[in-house]
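One protein chain omitted, others in place.
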Amino acid sequence: MKETVIEVLSRPKLSNPVLIGGLPGMGYVGKLAVEHLVAEIKARKFAELYSPHFPHQAVVEEGGLIRLPRNEFFWARQDGKSLVIWTGDAQSVTPEGHYEIVEKVLDFAEGLRVKQMYTLGGFATGKFSRAQPKVVALGDPELLRGVSSFGASVERRGGPIIGAVGLLVGLGKLRRIPGVCLLGETHGMLVDHRAAEAVLRVVLQVLGLNVSLENLQQRARETEQMIERVQREIVSREEMMKKREEEESWYIG
Amino acid sequence: MKETVIEVLSRPKLSNPVLIGGLPGMGYVGKLAVEHLVAEIKARKFAELYSPHFPHQAVVEEGGLIRLPRNEFFWARQDGKSLVIWTGDAQSVTPEGHYEIVEKVLDFAEGLRVKQMYTLGGFATGKFSRAQPKVVALGDPELLRGVSSFGASVERRGGPIIGAVGLLVGLGKLRRIPGVCLLGETHGMLVDHRAAEAVLRVVLQVLGLNVSLENLQQRARETEQMIERVQREIVSREEMMKKREEEESWYIG
Amino acid sequence: MKETVIEVLSRPKLSNPVLIGGLPGMGYVGKLAVEHLVAEIKARKFAELYSPHFPHQAVVEEGGLIRLPRNEFFWARQDGKSLVIWTGDAQSVTPEGHYEIVEKVLDFAEGLRVKQMYTLGGFATGKFSRAQPKVVALGDPELLRGVSSFGASVERRGGPIIGAVGLLVGLGKLRRIPGVCLLGETHGMLVDHRAAEAVLRVVLQVLGLNVSLENLQQRARETEQMIERVQREIVSREEMMKKREEEESWYIG
Partner (left out) sequence: MKETVIEVLSRPKLSNPVLIGGLPGMGYVGKLAVEHLVAEIKARKFAELYSPHFPHQAVVEEGGLIRLPRNEFFWARQDGKSLVIWTGDAQSVTPEGHYEIVEKVLDFAEGLRVKQMYTLGGFATGKFSRAQPKVVALGDPELLRGVSSFGASVERRGGPIIGAVGLLVGLGKLRRIPGVCLLGETHGMLVDHRAAEAVLRVVLQVLGLNVSLENLQQRARETEQMIERVQREIVSREEMMKKREEEESWYIG
């Protein structure tokens, strides 16, 4: 694997599909929202993306199985719309890898004749708030008009948007595929089902999709527990690794 | 986008053009000077440069629009001179990327038959001074003679010049395109309109251009405010990111 | 050397060979186990792997000879089984390099018609324990059944497996070569002959190989002493290097 590859498992018939993307990031907002959507509308997986720019790790699955880190593409027809959903368990470890992966996703989306793209994520405030999380929208002017009529506020200034969520819209613009980022306000340090619900609600409304948001909180709780468990294992492991690495750097004979 | 690309928007007729470059760096001296020049002489954009070696971020523009980080090329005819102006909002994140980007700029400049190059930047002293900022010149001997007669002092010894400003002149020399770096003395930590004015004044004089420097201070103030605002947002965001990254490094399943 | 290369020294006749791999890592469990196996069954070296993704160092061998860091492949026929053994003194320094090296190993294994793969390593607990070290197995479901009947416990959940040991099984799965990781419980900071013995015992039993484990402890002690000696030399050297590097970063003229 010299470069990012997409393995196509089946070729669904899609009509002017909309791409919705969410990957691990701030508050797991994007990934959580998109995973909920996949489960609720029973979207079917039809492609997998592998990349040498992902971390050099194997992922342990249920039952002791091992696989590479990957991204996945699901499709569904829901309320008259064709949807392509992009999620996964990793982002690139280098800037150049980010560009390569997002370009491959855009090649794939073009082949599927994707007409619009919504990427979901979080923006961190570092504060806990009981108020309804704000959703900020950034991207294509026409799509911005759409989402702003469903409660997303258009951000008129500000810093960069880091990672695939912003790159997809930025690189998509060069190919004239309109896209918009929807970023939910979040503390940043916890899996945030309220921010995920807020961004997902905007997408559902703008696309006219009927999807229950009921189980989202339960899903977030499970994710949080899984992360906490893995984290405990990893912290001690990483301490070991760090010390080991220093030694290994010289132990080569 | 596997490598740096220049998208040409129009093909101006230029006669023995001079390239003037300034990118973000020490005290924003180069970028500020060049942006002022573009505005004052109403230079027109005719090309954009994109690169996978820029940070993997999208840039938020006025009105909530998103775009990739990029470099831009402007052209103008001013006081009988053809000018090509290179600026942008990013430099490469890797050494190899710096070489690739600067080579692409030189390919482009050769195609435009650029005859001379002036790159503008700052050199940091870490001190505030009320004196007129010194301008140091480095590069092609003949161009050095020119700029030294307008107040730039030729630096006869010293350390390396880091980044595109020096690489353009260094790589240009291998192609026999003479160039000179003009570096204005600056504290380094603040947007420095006085250093920008000092380096720009030298370029204007050596090329015989009549351009007002009046609004430069106002422009610097606006840039400073914009940076401060973004910085406040970013600092808290980065704290979140750092903690998140540690966790994300293991959360891949 | 633009990319990883495997230099084949001889072409052994192998019949449905099993690949067993162990490289430097946690507690040197994998490397120690595999080196013991090579010595005990008098496996013969038949290929060497070199890579520009290994550390940019030369390795000093007995007698003052110098060579590049490398991986090695040995073969043997033992108790009716054809074995290919992969070990070495380095892993890649970049994630992309890890992918490249493991793909080359898989190309090579496919050419040899390898039917199964066992990779050996350690998982660090940071604790010393007098109990028999646990062996955790992860990977192909059928191979998992095999190893679990010889005392390896199948890990049903958990974090990522970092490095070549997991990547080989993960990338091998995409090529339909079944593989399993056997990870021995270890403190992580010391060369651990007990964990190496535990993982090796599982492999020997599942493959029906008769190999003495008697000298493993002695081998571990020698490795530990060698590492300690080199470490003493290196620590003072590294302190020097760090200071030097800071200076060298500017001394380029």
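Residue numbering begins at 1 within each chain, and the chains themselves are lettered A, B and C in the order written.
Keep in mind that, in the parts below, a residue touches a chain if its C-beta (ideal position, glycine included) is under 8 Å from a C-beta of that chain, and two chains touch if they have at least 3 such contacts.
Keep in mind that what you see is a predicted model, and the values were worked out from it rather than measured.
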{"item": "Of B:P133, B:G146, B:G166 or B:G184, the residue in touch with the unshown chain", "value": "B:G166"}
{"item": "Full-complex contact with the absent chain, from C:Y50, C:W75, C:Y99 or C:Y118", "value": "C:Y50"}
{"item": "Where the missing chain touches subunit C, by residue", "value": "1-2, 7, 50, 52-60, 62-69, 93-94, 97, 229-230, 233-234, 236-237, 239-241, 243-244, 247-253"}
{"item": "Residues of subunit B in contact with the chain not shown", "value": "24-26, 55, 57, 59-61, 69, 89-90, 92, 95-96, 98-100, 103, 123-126, 137-141, 144, 154-164, 166-167, 169-171, 173-174, 181, 188-189, 227, 230-231, 234, 238"}
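One rule holds for everything that comes next: only the chains that are shown with their structure count from here on.
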{"item": "Angle of the C-alpha superposing rotation, subunit A to subunit C, to the nearest 5 degrees", "value": "90"}
{"item": "For subunit A paired with subunit C, centre-to-centre distance based on mean C-alpha positions, whole Å", "value": "34"}
{"item": "Centre-to-centre distance between subunit C and subunit B (centres being mean Cα positions), rounded to whole Å", "value": "49"}
{"item": "Residue list for subunit A, restricted to those that touch at least two other chains", "value": "55, 57, 59-60, 69, 230, 234"}
